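Let me give you the structure first, and then I'll get to my questions.
All protein chains of the complex are present and in place, except for one that has been dropped.
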Amino acid sequence: MSAPHTDHSSQPVLDSSSIHDVPANAAEIASHAVEYLKVGAALLVLTGVTVGLSYVDFGSRNMNIVVGMIVATIKAGLVAAIFMHLKGEKITIWRFLVMTGIFAAGLFFLTYLAHSDPISGTFHATH
Amino acid sequence: MSTIATADTGHHDATKEHGHGEHHHPELGFLQRWVFSTDHKVIGLQYAVTGLSFLFFGFLLMLVMRWQLASPGQPVPMVGAFLRSVFGQTVMTDAGALTAAGYNVFGAMHGTIMVFFGIVPVAVAGFGNFVVPLQIGAPDMAFPKLNMASFWCFFTSCVIMTGSFFVPGSAAKSGWTAYPPLAGIADLEGGNIWLNGQTIWLIAMVFNITGSLLGSINFITTIIQLRAPGLTWMRLPFFVWAQFVTAFLLVLAFPPLEAAGFMQLTDRVLGTSFFMPTGLMIGQSVAQTWSGGGSPILWQHLFWFLAHPEVYVLILPAIGIVSEVVANNTRKPLHGYKAMVYSVFVLGFLSFIVWAHHMYMTGMGAKVAAFFQVTTIMISVPSVILLTSLLMSLWGGSIRFNTPMLFATAFLPMFGLGGLTGIPLAFNAVDLFLHDTYYVIGHFHYVVAPGTIFGLFAGVYFWYPKVTGRKMSEFLGHVHFWGSLITINGIFFPMFLQGMAGVHRRWYDGGVTYEQLAGPVLHWNMVMTVSAGLLALFQLVFIWNFFTSWKLGQKVGRNPWDATTLDWDTPTPPPHGNFDKPLMVYRGPYEYSVPGHPTDFIPQTEKV
Partner (left out) sequence: MSNLISKYFPLFTDKEVPHTVQARPDTGLYSAKLGIWLFLASEVMLFGGLFSAYIFLRIGAEPGYWPSGLLNVPVGTMNTAILIISSVTVVFAWAALKMRQLGKYRLYMLITILCGAIFLTVKLSYEWPAKFNHFGVFIKKESASKYEAFLGNKHLEVTGQNPRWEITGHLLDAPKGSSYAHQAEHNAEHFAHETGRHDAVTPAEDDYVIQVDAVNANPSDKDNDRPHFWPRETSTTLAVINAKDVESASVFAPRHSTYFATYFLITGLHGLHVLGGILVFLYLWLPFPGGTGLYKTNPEHLANRVEIAGLFWHFVDLVWIFVFPIFYLL
């Protein structure tokens, strides 16, 4: 990832305005490349872990689901934080993503609540 | 690089290129100028005109229904034969009376059209597109092409939805709420699975929702990114705040309904059972098309997760418009501007966690009902703050009662009545009695018809001069206002009386079959129907005024209302690129009657 001398912007075809230059943070980006590789590897390993754990008997199906979801959340967190640059992303974006998270959680949770607290005899099991 | 410098250059370029109005673009044909335009003002007008047409259409559907409610089974006078030839025999009898199925079609389409094809396009997309970029001093929306795409997505949905009247069996009949399992089985027996009202309704809604989503993303980005230099958050006109929160509601609440729409669609065309319960009986036998295992309640959750925020989508832009008109015509700053801004955010937030107050009747348990009851009562607090702030703004003002102000003033008590009648409904115990009666219909129509629609009228009269360079006739405006105010109350007030007497919202004969129950309140049907007919006449005055003033209205300059916000700081009508000078904002949005200043208003761009 770190071979700046093959840079096309230094070729004569192009005019030399600043947008063609390698940005000042190029070195930083290059150093990120290693991080991206590591995260990619971690994700692959965690995929293996998810599959493996699903065949371990944790006592009940529900426990397996909980464990599986925890691993999936970790993976999703890695993708969001590193690949999607959420780590260090601007506050504006964070603000409404937090809201989105709250409302999405509300959608899951309240739906579940309404489902789990029926007046007996009025709400029929769905199958 | 500072904020000021960047944005300044932006505006400078725009000025150089576009500063002198459209006549510098003689090469633009009609198509590019008015049809496939990416200019936010043109798109705003496209939305507004399409939306207003649909509002009128939806209203006409309801007129026919009202006729049926007051004189059940009688042929519709004058237009009966015409309606029969347009809508076909499912909807109208040969004699020209509305059939039972036709009543269902008109009811479902009235609701759908008014909400998704009328109010939202006019209030959010129409006014939002035209006014927001002007008020924040932007040359256009952040994504002009996306803006055009939203409109065409919306327009496609309009064509599809309107077209559904003409398929075998006519349009959707299961209410604007499309509750399964009724909506899941409607029109399927012996019909084509694609070419029928309910399936087409779902497809049209998917387009409609997609257009809304793209539009709202555009609004939020525009407001965050394109504010003119100096236009800090607390200097934004309240209308912009209202649109900002509205857009968030749309972005986050609509997708679950889109998901639910996909599910109902696959229930209908692929035979899945998302919403189809086990052992569903159709007629005498268990339905074989579905494996079962689904839940109709799931639809209600996903539907109301959207549809409650949606009611705030319907009302917030109107409150925004009313705020602008009130501040301008009382010649005073808005009372409690900051409190209003915070309230609108709290309102937006809470509106996501109250949805199940539409579902008290589904057998939900006491704990859950209590939760939704509490959040629903909580949400009335910010609503009251908004309304009170606006009322207080009137206090001690030397009010100019022009047509926009009349509508804005009337909005306040009407919206208040709608809001107040909602509070009993929030209580589970009361709602079990009132649910699905005309009381509910009365409640939401007070909010939406003399509420939102009056707000929209205020907006039309208010910004018409900016769009066309001419004012609408004040005299006709007054006629329109007083006529509408009186008749609209004649329609909706009796609904409370009928509803409390137990009249159900979906009886198609107006309650005659249930004479013993409804007898004492049935005579109101005639009052309501006559009022609705008269209301229609007064709308003709508006339509006449709207079109004739385009050519004949009194000519005005840049700022006919002596207003302070940036939308009045552009040439009239605003050219492509909007502003003819570099912008710099120095003050808040409502600096009216500042002591010691020679005029009674100080534009936001004035340095002094």
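Note that the chains are named A and B in the order they appear, and that numbering of residues resets to 1 at the start of each chain.
By our rule, contacts are C-beta pairs under 8 Å (C-beta built on N, C-alpha and C of every residue); 3 or more make two chains touch, one makes a residue touch a chain.
As the structure is a prediction and not an experimental result, all values here were calculated from the model.
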Task: Sort by label and list the shown chains the missing chain touches.
output: A, B
Residue among B:Lys145, B:Lys551 or B:Lys607 that touches the chain left out of view: B:Lys145
- prompt: Touching the left-out chain: which of B:Glu258, B:Asp431 or B:Asp567?
  reply: B:Glu258
Task: Could you please point out the subunit A residues that touch the chain left off the display?
output: 1-4, 6-9, 13-14, 19-23, 25-26, 29-30, 32-33, 36-37, 39-40, 43-44, 47-48, 50-51, 54-55, 57, 61, 64-65, 68-69, 71-72, 75-76, 79-80, 83-84, 90, 92-93, 96-97, 100-101, 103-104, 107-108, 111-112, 115-116, 125-127
- request: Tell me where the left-out chain touches subunit B, residue by residue.
  value: 1-3, 6-7, 9-11, 13-14, 17-18, 25, 27-28, 32-33, 36-39, 138-146, 213, 216-218, 220-221, 224-226, 251-260, 262-263, 266, 270-274, 278, 290-295, 298, 301-302, 305, 576-577
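Operating definition for what follows: only the chains that are shown with their structure count from here on.
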- request: Just give me the whole-number Å value for how far the CA centre of subunit A lies from that of subunit B.
  value: 36
- line: Per the touch rule above, subunit A residues touching subunit B in the complex are 92, 96, 99-100, 103, 106-107, 110-111, 113-115, 117-119, 122-124, 126-127
- line: In the complex, the residues of subunit B that touch subunit A are 220, 224, 248, 252-253, 256, 277-278, 292-295, 297-298, 301, 305, 349, 352-353, 356, 359, 362-368, 371
